[in-house]
Each structure stands twice: as C-alpha cells, then as structure tokens.
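Note that one protein chain is taken out, while the other chains of the complex remain in position.
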Amino acid sequence: MEKNKAKLSRRQFLKGTAATGAMVGTMGAVGFANKAIADEVVSGESGSAPELKTVRTTCSPNCTGACGLNAIVENNEIKAIVQAADYPEQEYNPRGCLKGLSMMNLVYGPDRLQTPLIQKGKPGVDELQKATWEEALDYTAQRLKEIAAKYGPESIGVAFQVGGTSYVHKGAMSRLATLAGWNIHHAYDQNGDLPMFWPMTFGVQSEELEPSEWLNARYMAVFGSNILATRLPDAHFLVEARNKGTKVIVFDPSYSPTAAKADEYIAINGSSDAAVALGICKVILEEGLYDQNFISTFTDMPLLVRLDNGKRLKADEVEGLTKPTDTPTYREAFVAYNGNFLTVHSERLDLPENLLLEGEVEVPLKSGERVIAKPVFQLLKESLNHYTPEAVEKESGMKPDDLVRIAREMATIKPLHIVYGASNYQWYHGDLKGRALALINVLTGNIGQPGAGISTYAGQYRIRLKVGEWWVPEGRKQNWLPFLYVLNGPTENMKAKYPKDGIKALITGWGNPFDQHNMSNILRERVQSGELEFVANIDFQMTTSCEYSHVVLPGVTWYEKTDLTASPVHPYLQLQQPAITPVYEGRPELWIFRELAKRLNPEFEKYFFPGLEPDQAAEEVIKLLLKTGGPNCAGITLEQLKQGPVRLKSEVPGDRQIPFYEQVHGKRPFPPQSLPAKLEQTAQFVKSGRIEFYKDEDAFIEAGEQLPVHKPPFEESEYALNPAAREKYTFNFVTRNAIYRVHSTHSNNIWMNELQEGKAHIWLNPTDAEEKGIKQGDEVEVYNDRGKLLVYAVVDAGVGRKVAMFEQGWWSRYLKETSYNSLTYPFIKPTHEVYFVPGMWAPNTAWNECLCDVKKVGDQL
Amino acid sequence: MKILAQNNVVTTRTIPVARKPINGMLVLGAVLLLIALSAWGYQLKEGLIVTNMRNSFSWGLYIATFAFFVGIAAGGLIVSSSVYLFNLEKLKPLTRIASLSAFACSLGAGAMILPDMGRIDRIYQMLLHPNFSSPLVWDVIVISAYIVVTFLSVYVQLLPDWQREGRGLLNGWTKKYSPEEIQFFSKKWSKRVAIIGLPFAVLIHTVTALIFATQASRGWWNTAILPPDFIAVAVASGTALVLLISLLYVGKEGFAEYQEAFRTLAVIVAGALIVHFFFVAVDLLVHGWWGSAEGHELFALLFGEYKFLYGTELLLPAFTMIFFFTKKGNSSRKSLILGCILLFIGVFAHRMMLMFPSFNAIPLTLNINGTGIEAWAYPVATGAYQEGVSSFVSSWPYFPTLLEMALGLLPFGVVIFVISLAFRLYFFLPNSSKK
C-alpha cells in the first residue's frame, strides 16, 4: 500500500514549531501532518495518539476535476479526506470540492454494493439476490455466450464512460470487448459531450485552454458554461482573472453563480448564441476589425467555392492546376486566387499574402466549363448581412447597443478567450453555435496564443496518451455503435454499422444509463419486456441502473485500487492508489474482467496478467502505458507518479496546454492529432488542412449549413417530431449540473442532500411560476408526451422566461421513481452522420433540445 | 390512624375544609408526577430529540413553564409581606396559604428546569464551576434561596399548630417552650421572613427576567422593561394564585368570612396588571418606533403567525384586570375563580410568547442592499436529521410534542401534590381567624 510523503497542509500559519509544541500541552492527538512525516507510527505524548496514514489518490468521478486528494486512514478506514495540494504549480492548489471531500459517504454509505447480485425475477421490480462471485461471473458468462451465439457478439453493447479517469480498468473493459467482438458505445457522444463544431471546424475531437491560462486572457466571454459549478476547482481563476482586469462577460438565458461573478451578464434566449456570435462577427467584418493575415494563413477564408454547386473548387478541377502528388488520400487540394489561381496545399500553410478574399472570379475548368466562384470570406460576408443588431435582438433578446459595443470589445481586447459550455452545445444546433462562436476567435486571430482560444469544458473525455497497446489487444478491430442508434434504431445515412438484431445485451460500467441517458424509461421498458435480454452493470453502489440489471458486479472506488488518470483540462498524469482494502466484496474491475474473460474463453485470460494481484497487474499496465503512450508521457515513470502528479508534456513552452499553439507558431496544418484516433481519421474532417468554416459535404448543403448560421431551436427537432408541441409545450427543459453531484454520482450522498433540503428542485421564473400557480417549495410535475418528473419548485428571478431548469443527476428514487430523461429525446442531426469516427464525429445527444410543461402537483390540466 | 383522628377534629372546626377534593387533588398531583417522571425517564433514554426543540428553537415549553412557575411563586411573599409593610391586616389569615403556594411553586419551578438540561447528570458542575457572569447561576442561587425562605415562612407559621397538636416537621425543639413563646416566635419570625423574603421574591423575577433581558442577540428579550414587567406579572399572577388556592381552600362556606381579603387580593391583581400593560405598551412602542428590520420581523410574528397566542396573552389578563376592578368581578366566588383562571392562561401564553417571537426571529438577519429585500434570516442547522427533510431552517414552527407536554406537567404535579399534601396534613387557616 502506498504511503504518502506529501505534506497535508498547504500552509502552516504558525512560524515556529517550538511555540506550537509548548501550546499543545497534554493534548493526546497529534496532527496528521506530523503523522505523515513520521510515517505511520507516531509516538504521541499520550497513548491515545491515533495511528494515521495518508494516501494520495485522484478523485475520479466523471468530472474534469481529477483532484489529487489525501485520504486520512486509520485501521483500514478512511476517516476524512483533504486536498493533497501537491501540484507543482501553486495556483492549482488546493484542488477539490465538497463531493470529493465527502466521498466517505459513498464508500461506507448504505448504497455501497456488498456482494455480487443476480436478478431472478423482473428487473426494476423484484429484489436482486445476493450471489457469490463464482455464481455471478458464471451466470454472466453463460448469458453473454448464449446471446452472442444467437445474435452475434456485436449485439452485445458495452458502455464504460469516458477514458481519462481510468486508463487501466476501463482499458480492461475495452480490451475484453475488443477480444469478444462486442459493440462499444462511445461515452462522449452518448453524454452529449462531443462539441461537433470542433471536428467540423478544426478537425479535432475537442480542445481547451488549461484554466491557469485564464489569467493570461484579457477578455473572457462565457457562453453558457457554469464555471462556478462545473469547473469548481478552477473557478477561482475566473475571479482572479477578473480582479486582474480581465473582462468577464457571461451570456446565459439564466443568471447563474458564474454570471454573478462576472463583470457583465447578458441574458439571451435559449439557443440563440449563434445569432449573437454572427451579429458580433458582422460588426467585426464591417468595421474591419479582423486579422486578415491570420485568416488568410490558417483558415479556409481564401478558398474558392463554386456558386453552381456550392462545393469548394478543387485544384484537380481547374485548368492548369493539379492536386499535388503528396496530398494524402484523406485530404484535398483546393484553390485560392491572387490574380492567378493557386493550388492550396493541404499540408502546408504557405499561401502568399495578397489573396482574394472578397469579390468573385470566373474559373476555367478542365472540363472546359467556366464557373463563377467566390472566396469563403466573401460568402461569409454575404451571409452575415442578415445578422444586423436588430435582427439579432429579435432572435436573442440582446440589445443592439450592447451587441455593437461588445463586438468592438471582443475584437480589440486581446487575448480573447471564449468558453462555450457543454450545456450550450447540448442542443440540436449545438454545432452551428460552436462554429459561429469559433468564428469570433478565428476572425480576430485569437487562436493558439496564451490566454486565447475557444474552450469547451466537458467531462473526462479526452485521451491524453496512446492507449492502444492496452485497450486494443494486438491491433484488433473494434466495433463501435453510437448510443443514439440503440435508442433510435438505424437511420438511412448512418455510417456506423448497425447490428442486424440491434442491441440485445448491455454491459455498463462507470455509468448509470438508466438515469443519465436518453429515454431512460424506454431503456427500462426494454429490459422489462425482454427486448433487451441481459444487462450487467459494474458499479460500487446500488444505482438505478443496478436496479434494472440482471447481474450487478461490485467494483471499487479510487480509494481501493490502482489506476492511472489524466484529466483533459488539468494536464497532469496522476495515480489512483489504494488507501484501504476493498470494502465488502468489491473487486477492482481489472480482476472482474479477467475473471469474466476466462469464463468466456479460456484463451482470453492471458491478456489480463493472470496470476497477478489486481494492484500488481494494474502497475504492470501502467508501465506498459507509460512506455507506449507516446510523446505526452515520454519519460514519465511509475515511480515518479507515486511521488505525486506529473505534468504531461506538450509542445508549448513550459508544457502548458494551449490548443493549436504548434499550428499557429509552427505553421503546421490542421488538425493536431486527437488521441486515440489516427490522424487520417480526423484530418478528413478538415480536408484543406486549415480551419474550415465552409462545409461542402452534401448533408451540410442540404441543411443550408455550409457556413455557420443561426437556426432557431425546436423547429427541426421537437416541432418536426410533433407539430402540436408548439402550442402544447412552451417551457424549455434545461438540465444543468449541480455542485452537489457529478451527474448521478453523489445523488445519495447524505451531506449533499442535507444541503439541498433533501429534495430535487426545478427552477422557475417568478412570472411563469405565478402564471402556473406555483409557489416556492411546491411540488411540481414537469412533463411532456414522453415522460414526467416530480420535483419541488425554486422560484428564482434569475431563471429565464419559459425555462424549467433542473439540476440533473438525481436517482429515480429521489424523484418518486420518475426520471428526467424520460422527457428528453435522442434526436439525430444528419450533419453528424457525414463521417463516423467514434467519439469524434458521431451523432451527439442534445439534452436541452427539449420542451415540456409544468404544473403544480394536484392541479388539473 | 392517628392522623385521621386528628383530621376528624379538624372537620369539627367552624371552617369546613373539603376533605374529598383534597384527596382527589392529592391523587391528581401524584398522577401528574407519575406521568411527568415517566416522560422524563423516556427523555433521558432518547435525548432531547423527543421534544420539538431544535437548534433554531432551543428553549420551549420547559423554560416557559419554568418562567410561569417562577412568576406565580411570587404571590406568597408578596401577600405576606404586604400584610406587614402595608398593614393589610385583612390578608393576615391568608399568609400561611400564601407562603405554602410560594414554596410549592418555587419547588415546581426548580423541578421544571432540570429536565431541560441535556446533561442533568452533570448538574454538580454548577457547584464546582459556577460562572458568576451567567444570569442562570444567579437564578439558581436566588431560586434556591427562595425555596428555603418560603419553606421557612411556612414552617414558622405552622409551628404553633404543630406544637399544639404535637406533630409536624423539625419541631422537636419547640417542646422546650411554652405555646405562648412559640406563638410569639412564630409571629416575630413570620414577619421577619416575610420581609427578608420580599427582596428574594423580587430577585427571582428580576434574575429570571435578566436571563432573557441581557441577551442582545434577541431583540424581543433585550429590553430593560422585561425585569419590571416580570415583577408586575408576578405580582398579578402570584397574588391570583394565592387568591385561587384560598378560594378553593375555604370553600363556598368560608367565602363570606374572607370576602374582604379576597377583594383586596383581586384589586392587587388588577393593579399589577395596569402596570404590566403600561410596560407592554411602552415596549411595543420602542420596538416599533425605530422601524428596524428586526422590529418589522417581530411585529410580523406577533400580529401574524402568533396573533392568536399573542391575543390570548393580551386579552385574557386585560379582561381579568377590568373584571377585578368591578364590583361584580371581585365580589363573587365564581367570578374571582374565573378571573384567576383566565389570568393564568394569559400569563402562560405570555411565557410561551417569550419563546416564539424570539426564536423565530432568527438573530442573524441581514439587509440585502439594492434588491428591495429588507431582512433575511440566516438559516440554522436544526441538529436533527431525517431523509428528505431540510436540515436548515429559517424559522421553526415549534409546537411541543406530547412527551414534552407530559414532562411539562412536572411542576403542576409538584405544586398540586405539595399543596394538597400540606392541606391534608396541616391546617392552613390560623387559629386566630376562628376567634
């Protein structure tokens, strides 16, 4: 077991220890800092000194925090938790929040799974029965074999949530799924965390500035990211930046705690951000505030677009031009004009300066035709003409004066950092909003510089090192199926392969889909009807998903096992280390998958370090990962990690995390690699090798979304699905995150619930509440044709009109067995089906694209 | 047996004392004690969680009842000392009853405070480490002293009877003296004790009031008017209790004989109430005039949530006051009894109202600038946990639990038991009255 040498207190307030010693007198207890130094046994002055040990681990729920925490352990029990505060960069200390510090309540709480469980009756209705590991594993293996034999292994779906929290144990699940040929549902799009504008515009999965860079920004515009709640350990950077003179402005339909700390708060209508952004861009273009050099060098603005078919002009089409022979197959060579037609090399950012950006040219094609073409910039300018301040006001409610003023500020105060929150892109047109917002940064050259850029801070999505050696044994092929298809069934245009009988069995770990995922009620019904024949869930506590499972396998927390983590935002490689032996009969997941593997096929066992204890095996995996992980972790050793967190390597000086720094400073083509995908998979998204605002794939042209545009919410989703919804459901069901939970984790944490009056709430604007006859604390039903939710009202003047705001993540049992995700719908947007790279370009869930009505419980309609 | 015989002697006296009711009262007292003590036993086992007090409302029925008994304990010494100080000879026959009532009530008050302690097992800490800046310590001292004084007062007044009848408590020494000597001793010491006792009577109210009045954290209490008002109320209610007990003791038959005394007592009650209402008016004025947030909150509570209780507190004593000044009110037995009972209800409401507006106006109120929010009370953790129920409150709708009410019967049991036992054992109208 790992003993930690790091000191516990971040600051000591007394100068001399002599004075302290004298003051302590006969006190029996000895502070745990001293304890840590004395290493386990402390000879206190009296015999009552506790034998304390501190172990440093990494808090790893599905939250980007990845906070280093110290467990204070006595007699193999965690007594309290405190931030490790051991990051070499002092500004990151202390890192941790109320949830992390109260994890004991989950480790030792009433919902902790004690033994494996088997459902012998009806899932969700009958009690699960206690079973031995032997029974549960045998049963699971047997059922999976039956289903694989009947429908093929690809009918078995696997979901293990995003990777950064657990390279070892989640990797083991991936490894087994790959060996067995199961289908994997990538958590990133399942969560709705995939900001589709990233692959569309920059060819990456997603990127962001590390929070300490906020201090370098001079202007920070936050569009619907509730940093004070969802970036809790980093929120102080926002306040500090503001106090250093960075202007902080928050755009949100509702006044959030983050808005309260900002210099300025702009209330806008739901999903109108694209209109605002494009209005801002229009001012920037009109007033010539854009960075011409930047857009010519790094973007597709100079590329010519044929007016006849809306496609970009390819070098191969133009008389006298040819596609360079060294153009990779996944790229394309396009054309620009500076008096002559120029081939734009997809791997080089070396066009001359005097490019045509405005106007049009007639192009002689090899076919002999002559077509009219315009640079993207010209088309953009034309399309922005619609976004006058007055038009923007109509869509967004933002005052014209504010728009113009803020546009000028954003264009002139540099570095500019835009935060585009997950909640904001979890809309049907989230991709358009992102493209529009990114345009502000790009036009003003605010990319790839310290403190500049656009960031989307979502969950632990990003993979920071090459994990293939462990996750994908021997380079085997993996099957992937976006989760939205499981719910929706196959679509006409889908690129992923849909199994012929659909998904018949589900194995989930590190997730709680029966609360957290779309149509949770449909999923429940499918299990109960037998359509979904088998569900196995690996968790350490009795979640709603466990209740609906056929088999429940007790895993363990980050205090009971060894693992390797690397959060996307907070760029450190860190360990999870066992502070205590597993509570009850919980087992590290690597062990569970090894046991399952050998029952599925005796051949599989050898892939999981047979014979080694789980923690030993995990250390072996970590060594393997460090060895094969690539440049980000080059040279980092397990021994170093045991000493404390180690900063990941990057190409930015000081290993800072500034997206596209290398592109901008080294004039390298876009995109940088997004692990674990291969470059050729993601480079096809931006075939020009540049930042692209013009998309000419058919689906974009059909949708009229070649360029970023604003489209009002619900038209193509809710109203298309059910025209009656326009009159019937006028409230927007917005599901944000709470400081009290990481999604559904901590939903049963007793202290968190004490802090929330023990109840789940819905936030309503006072005017709406009054119209509905709802008062503070009333029980309210939130409903639509698909489902309903029972909660209690908080009447809050900051909530936007016609918004029903819910803090998602409550287990059904706290909602009188209703479910918030019975209201949401798995809309699939056609442009998300143009390519399929798991978790990178895939149909993304749009939680907030949801309409509902509210009524006081007891009221008739 | 012996006692019974002597009782027979008593019944032949001109003042008929209803034996049956006294036996009934004794049983009632015993039953109340039994109920209260079992409730206490249960509370000791479970903790004060069985009450409805919580961190936000940390004193309730027990302390209110305590304050009530402290109040009515005054009567005894006020009546007897008035006899000497103001030469109210008419009242002289009632001094024994007065002293007994004072003694019983102060015992009751003392008893009531005990179950309110979370750790009664540590009460000895009061002796080991008294903190003299705490009004509570002084209250314990003066109440203990008052118990002793009132006991002495009863004792010296009963001595002549005891000597004559050859029984009683701690009276062996009287054998050496002649009845006349003892009679003289009794008279002299009755007077002395009454006069020594008077300051204690005033003190127990002052100090009990100071427990509250010193607390700047609670606007409702923090007023210099509280101690004098406590005294005014004590004079009224304490006198009313003597009046009531005497009325019951002498029965219908004896009413005529003591009518003058009764009327005098009624007028004292009414007079004290005038003073009380004067204080109430001044107090409300002072709280309201400044127009602070706390003041508004207080008025909102008084005339909103607690209007019924506050109405009871104001109207019933007001009725008694007026009634007792009228001939109709102060000259019939029935109306005197009615007036006293209404007054007690009113005073009990007054004692409860010490708690309600005070604890429900959370002391940490803040003005929120620029939002139109004048006062906002900082929520308090209740100290109790129940799933699905808030651990934080900004007001607590306190209402005593059944158990609390049962335990709250303790002083009633003590007083009824002590008084009826004393009545059953001894004779409480002095011989002189028969002459």
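For clarity, chains are labelled A and B in written order, and residue numbers in each chain start from 1.
Simple rule for what comes next: a contact is a pair of C-beta atoms (placed from the backbone, for glycine too) under 8 Å apart; a residue touches a chain by one contact, two chains touch by 3 or more.
Convention: contacts and distances are computed from a predicted model.
K.L.:
The complex has one chain missing from view, so what does its UniProt entry call it, picking from "Bleomycin hydrolase", "Tryptophan synthase alpha chain", "Fe-S-cluster-containing hydrogenase subunit" or "Amino acid ABC transporter ATP-binding protein"?
P.N.:
For the chain not displayed, UniProt's protein name is "Fe-S-cluster-containing hydrogenase subunit".
K.L.:
Using the touch definition up top, pick the residue from B:P21, B:P228, B:G271 or B:P363 that touches the left-out chain.
P.N.:
The missing chain is touched by B:P363.
K.L.:
One chain isn't shown here. Among B:F278, B:F325 or B:W376, which residue touches it?
P.N.:
B:W376
K.L.:
Which of these touches the unseen chain: B:V137, B:L248, B:V275 or B:L309?
P.N.:
Residue touching the absent chain, from the options given: B:V137.
K.L.:
In the complete complex, which positions of chain B touch the hidden chain?
P.N.:
Residues 46-49, 51, 53-56, 58-59, 116-120, 122-123, 125-126, 128-131, 133-137, 140, 211, 214-218, 358-359, 362-364, 366, 368, 370-373, 376, 378-385, 391-392 of chain B touch the chain that is not shown.
K.L.:
If the missing chain were put back, which residues of chain A would it touch?
P.N.:
Against the left-out chain, chain A lists 8-14, 17, 20, 23-34, 48-50, 52, 72, 74, 77-83, 85, 94-98, 101-102, 104-105, 108-110, 112, 228, 232-233, 235-236, 239-240, 243, 255, 257, 259-265, 267, 583-584, 739, 750-751, 754-755, 757, 761, 763, 776, 794-799.
We adopt the following convention: only the chains that are shown with their structure count from here on.
K.L.:
Which of the residues in chain A end up touching chain B in this complex?
P.N.:
Residues 750, 753-755, 757-759.
K.L.:
Over in the complex, which chain B residues touch chain A? Could you list them?
P.N.:
Result: residues 385-392 of chain B touch chain A.
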